[in-house]
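Removed from the display is one protein chain of the complex; every other protein chain stays in position.
Labels for the chains are A and B, by order of writing; each one numbers its residues from 1.
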Amino acid sequence: MTASKDPARPPLLQVENLGVFLQHKERLVRAVDAVSFRLKQGQTLGIVGESGCGKTLLCRSLLGLLPGCAAVAPNAKAFFDGRDLFRLSERSLNKVRAAGIAMIFQDPLSSLNPVMTIGRQICEPLVHHLGMTAGKARSRAVELLYSVGVSGAEQRVDQYPHQMSGGMRQRVAIAIALSCGPKLLIADEPTTALDVTVQAAILDLLMQVQAERKTGMILVTHDLRVAATRTHEVAVMYAGRIVERISAGGLLTHARVPYTRALVDAIPKMDRPPHTPLRSIEGRPPGPAGTIFGCAFAPRCNREIEKCRTRTPPMRSDRSGRHGYACWNPVQEAAP
Amino acid sequence: MTKPAPVLKIGNLKVTYEAGRRRRIQAVSDVSFEMTQGETLGLVGESGCGKSSIARAVMQLPPPPSGRVMFFGEDLTGVSPLRLRQLRPRLQMIFQDSAAALNPRRKVGETIAMPLRVAGKAPRENRNKRAREMMSAVGLDPALFGHRPFQLSGGQCQRVQFARALMTEPALLICDEPVSSLDVSIQAQILNLLEQVRIRHGLTILFISHDMAVVKNVCDRVAVMYLGRLCEAAPTEALYRQPAHPYTAVLINAIPMAGPVISRPDIKAVTTDLPSPIDPPSGCRFHTRCPLARDRCAKVEPAMESVGPCRQAACHYPLCSG
Partner (left out) sequence: MADCTSYPMNPPRDIPPAARRKSFSESLGESFWLSAIWLFCVIIFAVTADLWPLAEYDHMNWQSPAAPPGTEIHVEVPGGGRPVEMKQVSLLGTDTMGRDVLARLIYGARISLAIGLITPCIGMVIGGLLGMMAGFYRGRVEAVIVAVMDVILAFPGLVFLLAITFILGPGLNHIILALGLLTIPAFTRVARANTLRCARLEFVQSARMLGQSDISILVLEILPNVIWPMIVYALLVVSYMIVAEGALSFLGLGVPAPTPSWGAMIAEGKEVLDKAPHVSLIPALVMFLTVFSFNIMGDCLRRAVHPKEEQL
């Protein structure tokens, strides 16, 4: 898993200081706070976090799909192909959607229209964005279905979503996302609702697609093992902030932020005997909060020091610049 | 001295569902296994394999059309309704979706106290007091007594389920995907709670899950199911180190993790097209997806045979034998 070999090329997506505000129980809260990252072409960024950490809102904000009660902070920037996504008009943003950035959602049953055949659903973006004729769009749809591993595509193209299995539906969703040749794919927990063998097959497919088309990919997941094996770089989110940025290979062994370490420890390990107690984290992940003083994880952290409750740790990086962590008291030694 | 009767012994269990007109799905076909006192048995498989149907059949909700469910030597399918009601408190179940498993219109404290109310044993103050004690025991703040389920988080709702199940002091606890919808950190908390509770109450646990990593951590023995039939049953360590049935190998390989831990990491399913349960494949049900299938597999259904100490597998060409 090597990064792009051309350091001079500008990144495909550069997000700076992204914040998303949400109206929650009469208060204005920060669901996403000061998120910055960059993604190069052909690379996969994994975003890992538990429920409520803001990862879904983060993805939706990039495509302008936020709900009515949420809005992006005014000083946020997201440069895609040289243009700031948050400054585009709705028309220009529409052109970016599907043809520039495409999204794959968690539950294919609800992300596909139940009363339209899948053929029509794949043809829609082809006709709308690429201006294809109906006949050409249909044959392209069949090609796309074959390329995502749907057997018997000529018959399947006239079927409805409820006639297919979960894995097949997710493949259709991927075909729709790929139809206009996007440069960036955002996959929001694409395999959470699927069986385990199908999960592996879908993730294989996504990696294959990326290798063939050199698309950039943002893979959102709550499963650290998936992030460690299927991405190049991982960003760990907690309470709306990125707390650690680390290469995928180092995630399970060299994490320095106590939260990341705790998450890694909480995963049931394959090499331990049954009835081994798991190291859990006390308490619950926080819901959206108004103002957080200091580190959001401090109340649950076993490495808490005095500074943690009053001052928010900034993102610092190690000497190579590739491992970033936001912690006043990071873990020094590697995991066994 | 005779051996004590196993806590649970399933014999030739069959469960069928109606699907539309005159079409029957065999959710479970001819499954047999047994569980000894204090054991945690894991039942794994993907969706449609019938593991939830087995759980419901054991609980007699509804009673299975054929087969035997022996609970401490008594056949639950054959006892009188009165005897079944007497036995019910000793078998309890925990469901995956705690939002659906708790009455949304009732306070959680009252839900926990419900078993005592049904048994008609204690007056209200005693019931509520015991409910509060149980809440503390499972890690819930007793001040949450008056809350409704929608005011609690997923992990807290699971704890409520545990509290309710333990009120009747069951001997057998069936957990149907208890942690599948929880975050990793909460999952760890609930699994630790399960372990605590198992030791404290001397429970025998039937743990149903599709997550092989969780099962490895929780169970003493594991039974693997595919499309309504048992593929393999073995002690956990042996099963994971050296699976006998190709489907087991496929399942273990599908776990995303850095570094292989099993002996045959190369085995992957040929296709992800799952056969329909209405019209299962002939012979061995897994042969359409098995990378090692041969002619015999499509014609003859394999029976569960011993492939090692305390191990059985239903495969004509098991990956390890004897």
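Quick notes on this structure:
Operating definition for what follows: a residue touches a chain if its C-beta (ideal position, glycine included) is under 8 Å from a C-beta of that chain, and two chains touch if they have at least 3 such contacts.
Everything quoted here is computed from the prediction, not taken from an experiment.
Touch with the chain omitted from the figure is made, among B:G42, B:P149 or B:G283, by B:P149.
From the options B:L102, B:I186, B:A249 or B:C284, the residue with contact to the unseen chain in the full assembly is B:L102.
Considering the full assembly, A:P74 is the residue among A:P74, A:P114, A:G131 or A:G321 that touches the omitted chain. Chain B meets the missing chain through residues 56, 59, 61, 85-86, 88-89, 91-93, 95, 97, 99-106, 114-115, 118-119, 148-150, 164, 168.
One rule holds for everything that comes next: only the chains that are shown with their structure count from here on.
Chain A and chain B, compared by their mean Cα positions, are separated by 32 Å.
On the side of chain B, the complex with chain A involves touching residues 40, 46-47, 153, 155, 183-189, 191-192, 195, 210-214, 216-220, 236-237, 240, 250-251, 253-258, 261, 268-269, 271-274.
Across the interface of their complex, chain B is touched by residues 50-51, 149, 151, 165-167, 195-201, 203, 222-226, 228-230, 249, 252, 262-263, 266-281, 284-285 of chain A.
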